[in-house]
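For this depiction, one protein chain was excluded, whereas all remaining protein chains were kept in their positions.
Let's look at chain A:
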């Protein structure tokens, strides 16, 4: 199994263009980027992939001991850059994927030119002592892990809903099961823990490459205080606050995200 197979790497865009590698976040897979990547396909080389253990990646390659550290995902990202011989890469990451991109850039700054971080957070947990307002208490994160356990009960047998006007026996309706964003429940639960208990403030403060940070002003997962923290503490960071609701602007307002990225990156 090659690195590219392990992480279900998909290539697109302009073959000789400057490379752009997209890293998805917790709870989903590379399909989250499908409304953003087309905007850059004409001028850049597009690489999307699934984090080990998610989506179409090799689930057996997920090692709970090794992947308890986000650095393992970052090292695998560097392996993908190596396998494709990519340099001067623009890494685009969402949420915990943005943290993984940052860790990779810090470890291999010679391979990465810049970062685009969509709705990142260096730490989701509150740290009252340090005056850090991450947004979540420990019990809430424990509650999330319990919720993940509850919600895999039906995942393997989910039937498509009857959508108005569509015959119930239509084969396309049967195919349309909850196949997006599903993965092995145990991996999901483990990665959820790793994601939400991670505290990478020290790594954010040592950012080796300039980053564009896109933050939604109405994001239930990342409070504005975290965006302010990144503006103050991350070297070379440009924090842009989008007038948007939710944690996934690349899905809800993709044109806004594309415009902000385009303005920041300039023509390829």
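In this text, a contact is a pair of C-beta atoms (placed from the backbone, for glycine too) under 8 Å apart; a residue touches a chain by one contact, two chains touch by 3 or more; residues count from 1.
One rule holds in what follows: contacts and distances are computed from a predicted model.
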{"item": "Name under which UniProt lists the unshown chain, selected from \"histidine kinase\", \"Cytochrome c oxidase subunit 1\", \"Acyl carrier protein\" or \"Porin\"", "value": "\"histidine kinase\""}
{"item": "Touch criterion as defined above, residue of A:5, A:69 or A:140 at the omitted chain", "value": "A:140"}
{"item": "Listed residues A:28, A:100, A:123 or A:257, member touching the removed chain", "value": "A:28"}
{"item": "Residue ranges of chain A at the interface with the undisplayed chain", "value": "25-28, 31-32, 34, 95, 136-137, 139-141, 143-151, 153-154, 158-161, 163, 176, 178-181, 196, 218-221, 244-248, 251-253"}
